[in-house]
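A short write-up of the structure that comes next.
In this view, the complex is presented without one of its protein chains, the others remaining in place.
A, B and C label the chains in the order they appear, each numbered from 1.
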């Protein structure tokens, strides 16, 4: 974990309204693991005050990238960054997918991503052992919001039916699982809480291990504030901290 | 008075640490008078919250310019503006030098400016009746901070003696007035309060009419907040508002 | 959508007013704002005699906020009647006269002078004023005084009477209850919060009066909590004030329990903000198919019903 002032390398719109910001940081690139995140101070003013957490989207050499859409003040400022501008980044943070992706017991990595939830997976796929089968299910509102970078063999669901399956990505997944047999599958997921909830129900019914990267409001991202609880199911403690113990959890272990 | 979103035309450093920002506004350019100011919202965030007042430095066609150095958050943001960026400007505001410069009774316009206090005078000079004599006294910390744009026949004083008279611009003025005779002089001034105070003492002793543009903390710049009082001498009211009744006052009429 | 409504006996064309002391007497910036598109104007606090106000500096900026110590500078009720009322009579939006005073008698005197004028739709009483008789302690931090002022003014007017409360107390709802019990038609929540700033180079306070009143977006969360506290305590309407800069902010106040809102500090930044905010609320309601803005009032879904003071640590 470092705090670094990283030069921006580029900002580009890689799907409709979805931006990729690339910055240069040797330390971050060298230590980041899939599913970890960085916490970015978007300017050096007191407004917005807090850092903004972003999943690590990709790492290539010393270049680290994040993916975002413009939601509020923070991302509005980020999207205006020019090459050479400097952003203040703390990372890599949290427990990502490493433990789950590197432990044995599965042959097929099934990715289920909704909306911006695709963010951690290009990096994830680049680090995945080559002997795994990979299957990706991506949900988006509409066709031009689909990010394909880093994926292959994508199954797409869109809310408006403009591409692929018309409807929810979990329904698409369910359909696939009822039509096909996958060898020792393990699910890796990220997306809106409502999606993760449905996914968790599905995977519990099917008894498939499922890991998801969660989002929640964070003040510090490093365990100082206790601001990011997720309620555990049968945990020793009532709450786990998303920023330190997560953001990746087994979906059956937490209340979504 | 208008509120307008004006495109920035250019920002350039015209003396060491002193920047000229030029923006385009037909309405402003058409109505501005020398010694008036504009009130600028430097970004569309809530920090800094308030507008920043700047004297109108020059007007040429539809281009209006202001002059500033980087003091705090507001000017730090202004200096980063790029051509095409838009700034939110209210203006022209206040009572400038018009009444004093256009009324009769003087033949020699004597300008006394300290530091950034030169800001209103290039525009002032461009509007001054051609039959007046003009004499300019400019004080600066050091030689490379002198702005010459729009002036001729400048007498310079620098604190460090790196150019012209070594010392205070009011002392330089006094020296000139003891050495020369000027026909019906009237003084127009802007600068730090300490300088204006000394100038006021000098001109009262010499019985020369003296007008100065004052600065003070402002919240609104348009008479809504009552935040900008200056104490009057023998006025009907105890305080005048710098933003509405000023920023230009006869120096003998207010406590500096 | 039908916007005009009645609150505390006032008929307003929309729920956005401009706050006292942040819009002069409504006639300062005709070039920049069409006041007739506002729900209403609250005047600068008026006292019996003209008041010069405090020495400079009266203003200091703080993170997302500002401090002021204007010192209730105003032209006095007489000049207001002579010079401002004729102009204000031509406005189609509601004009509320805000009154400040240093004794109960002065409050009554100013109100009595203004009450006959049709142009004045109602009164807002600024109780955050030093009580000269009791050593300058603020009326607004003394429940009995707030009750007494309300009672005396209520006897003297049939027009809508709103008491503007100070947030610088432990339990603001007790003050709201005091005003309600003596017949106030509404409470305005909140006035500014005591604050201070120092120039570290000169070591002087940034305001001539040492401390001053904090306003602006910085105080919005505090104001919202106070509105919510008061809304749950009283039956009379609450007018929400504090840090509003956008229609989203205004809707937050409505949800917390405000029947209408006032925009203060942000008028200094964008003088037409009140109009834009009123329009924004209207569009939002249309978009969300809310037929009556009033349905938003107090409609926050508080996840747990903990009391305000004790819930949060």
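We take it that contacts are C-beta pairs under 8 Å (C-beta built on N, C-alpha and C of every residue); 3 or more make two chains touch, one makes a residue touch a chain.
Keep in mind the model is a prediction, meaning the values are calculated, not measured.
Trainee: With the full complex in mind, choose from A:59, A:212, A:230 or A:248 the residue touching the hidden chain.
Mentor: Only one listed residue reaches the unshown chain, and that is A:230.
Trainee: If the hidden chain were put back, which of C:34, C:83, C:112 or C:248 would touch it?
Mentor: Considering the complete complex, C:248 is the one touching the chain left out.
Trainee: Which of C:187, C:225, C:275 or C:293 touches the chain that is not shown?
Mentor: Result: among the candidates, C:225 touches the missing chain.
Trainee: In the whole complex, not just what's shown, which of C:129, C:149, C:178 or C:269 touches the removed chain?
Mentor: C:129
Trainee: Give me the chain C residues in contact with the hidden chain, please.
Mentor: 62-65, 67, 69-72, 100, 126, 128-130, 135-138, 141, 168-170, 192-198, 200, 202-205, 207-214, 216-222, 224-225, 228, 243, 248, 251-252, 255-256, 299-313
Trainee: Of the residues in chain A, which ones touch the absent chain?
Mentor: On the chain A side, contact with the omitted chain comes from 1-3, 41, 46-51, 90, 216-231, 237-239.
Trainee: Where does chain B touch the missing chain, residue by residue?
Mentor: 46-47
Simple rule for what comes next: only the chains that are shown with their structure count from here on.
Trainee: Shortest hop count from chain A to chain B along touching chains?
Mentor: 1
Trainee: Would you mind checking which pair of chains has the most C-beta pairs in contact?
Mentor: Looking across every pairing, the one with the most contacts is B-C.
Trainee: Could you work out how far the Cα centre of chain A sits from that of chain B, in whole Å?
Mentor: The computed centroid separation for chain A versus chain B comes out at 54 Å.
Trainee: Just the number, please: Cα centre separation of chain A and chain C in whole Å.
Mentor: Here the centre of chain C sits 46 Å away from the centre of chain A.
Trainee: Using the average of all C-alpha atoms in each chain as its centre, how far is it in Å between chain B and chain C?
Mentor: Inter-chain centre distance comes to 36 Å.
Trainee: Residues of chain B that contact two or more other chains, please.
Mentor: Each of 46-47 in chain B touches at least two other chains.
Trainee: For chain C, which residues are shared contacts with two or more other chains?
Mentor: Those would be 63-64.
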